[in-house]
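A single protein chain has been omitted; all remaining protein chains appear in their positions.
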Amino acid sequence: MTELILQAVYSGLLQGGSYALIALGLALVFGAMKVINLAHGELVLLSAYIAYTVESKLGWNPMAAIPISVVIVCIASSAVYFVVGRIKTNREINSLTLTYGIGVILTNVILMTWKADVRTTNSTWMQEAIVVGPFYSMRSEVLFFGVSVALIVGLWWWLSRSWYGRAVRAVSSNRDAAKLMGINPGRTELVSFIVAGILAAFAGVALFSYGVITPAYGGVLTVKAFIITVLAGMGSIPGVLIGAILLGVAESLTVTLASSALQELAGMGLFLLVLFVMPNGLFGASRRRG
Amino acid sequence: MLQLENVTVRFGGLTAVNNVSLSIGSGDVIGLVGANGAGKTTLFNAISGLVRPTSGKILFNGHDVLRAPMYQRARMGIGRTFQIPQPMHELTVRQNLLVAQRFGTGSVDARRIDDILEFTSLAHKAEHDAATGLALTELKALEVAKALATNPKLLLLDEVLAGLETHGKRRFMHMLKDLHQQFGVGIVIIEHDIDTISNLCQRVAVLNFGGLIAEGTPAEVFSNPAVMESYTGAAHA
Partner (left out) sequence: MKFKPTLVASLLAVYVAVPLLFGADNYVMSLVIASLVIGGIALSWALLGNLGGMVSFGHAAFFGVGAYTSAVLSMQYHVPVFAALVLGGAGAVIAALLMLPVLRLRGPYFALAILAYAHIFRIVASEWSSVTGGAAGIGNIPRLPTVLGIDFSSKTGNYLVILTIVLVFALAYALIRRSPHGLALRAMHDSDDATRVVGVNNTLLKGMMLLVSAFMCGVVGAFNAHYINFLEPDYAFSALWVTIPIVAAIFGGYRTITGPLVGAVVVYLVDQLIVKNLLPSGHQMVLGIVLVAMIVASPDGLLALVRKITRKKHAAT
């Protein structure tokens, strides 16, 4: 029994890496532009389907899809940025319905292009079992966990060292002050969308490599990413990683101990728990309230 | 009526209000003065519920006010105006008062709303959009009117005269004097003008850097060298 649980925890941990990528993309855009991109999950899904096409039509390993995905998803992400930029009033609320609409468009484009069937990778290389100690996993899970961690570290470095990275942080914390320092918020926002696109592209290929995809899954991904940002609280990259791992583990345990149908319930349950018990997330700064 | 006991409000490292104790009776008109940033508005915020004191007690007619959320304090009888007027958007002047009255007192009395409009010289603007159709004097009058509509026992006026030219000021001062006499409310008023304060108030409390440095009649307070120093010191800053 303990072995089962530990195995579930291990699997959930690996899964959490990719979840973190998705959540970070969402959080980055929100930080820079105060906009929640409800189409973010669909961008990830788009990347997953590109990986599918690369594998099924070209016969290549899904990893080869990454550069193609990055380009396409970043273009799509930038398109979202430009459309959102066209909103004239009430940006916080209107961007919600707008990106929701974009999500609907993307979901249906995916549906029309790739049809409704469930897809997953056929690559035996990806599916090959890797044993670490007493734990089993697919190569794809371990591989992409490593990739995710590398990307997260890279992201952290970029945010703290590079010019654009620091600009994104500046705009997130104080837009007007950032403007006074010569930072162009518009360009910074675009950069954040592009970086989010890169993260989404990797996450999508990962998803295809070790999971199953259907056109409807986009919305589910957005909700998961959102739950993780709530778990993590505001402005904390390690928090997002830990939140993502928590979600992955919770889902994995639910599938192992209960049933796979309840998998989504795990995330929702976690979400509500945090809302009621720790409304500022596990790592968020507490908000002042009169 | 209102008891402030050792009220301290700290924001992170900044102490905005420092150990202030003050007692306000139901018949009082008290002036609250001090340089900019001395903590006067913060004190009002603490009393009305916008901000939670870090320590200390605030008692209103014996009740511990700190347990009550902002809207409840209004219903208990604490009314306040904002330094920068905050009219209710999308509503007319009359509707502003209607909302204030309905939720501040629990019922609607159209006649009393008309009285308040008369009293604050807003009757001719009653159907105008509150956020866009009023001049500055009228916006400030609306602040007072809204507070009055809630039937307050204590009225906290935050710089209702600032930014007004002489004629408006004079009219307002008349209104404030009548306020105390006609509606029987206790008043605490933040103002910078020494003459205004001396004219209106029986007692004056002086804040400096969050602490209460003097309290007494206007004559006593304004001849106090420490008080004058805090004023002129700030004026030259």
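To keep things simple, chains are lettered A and B as they appear, and every chain counts its residues starting from 1.
The rule we apply is simple: contacts are C-beta pairs under 8 Å (C-beta built on N, C-alpha and C of every residue); 3 or more make two chains touch, one makes a residue touch a chain.
Source: prediction; values computed, not measured.
Trainee: Just one of A:Ile5, A:Ile93, A:Met181 or A:Val212 touches the chain that is missing; which is it?
Mentor: Going through A:Ile5, A:Ile93, A:Met181 or A:Val212 one by one, A:Ile93 is the residue touching the chain not shown.
Trainee: From the list B:Ala46, B:Ala100, B:Ile116 or B:Ile189, pick the residue that touches the absent chain.
Mentor: B:Ala100
Trainee: Looking at the full complex, which residue from A:Ile102, A:Val168 or A:Ile213 touches the chain that isn't shown here?
Mentor: Considering the complete complex, A:Ile102 is the one touching the chain left out.
Trainee: Can you say which of B:Pro87, B:Gly186 or B:Gly210 touches the chain missing from this structure?
Mentor: That would be B:Pro87, which touches the missing chain.
Trainee: In the complete assembly, which of B:Thr42, B:Thr137, B:Thr150 or B:Asn208 touches the absent chain?
Mentor: Of the candidates B:Thr42, B:Thr137, B:Thr150 or B:Asn208, B:Thr150 is in touch with the missing chain.
Trainee: Across the whole complex, list the residues on chain A that are touched by the chain not included here.
Mentor: 30, 36, 38, 83, 86-90, 92-94, 96-98, 100-109, 111-112, 219-220, 222-223, 226-227, 230, 261-262, 264-265, 267-269, 271-272, 275-276, 279
Trainee: Could I get the residues of chain B that touch the absent chain, sorted low to high?
Mentor: 48-50, 69-72, 74-75, 79-80, 82, 86-91, 95-96, 98-100, 102-105, 108, 131, 146-147, 149-150
Please note the rule applied: only the chains that are shown with their structure count from here on.
Trainee: Between chain A and chain B, what's the gap in Å when you average each chain's C-alpha atoms?
Mentor: 50
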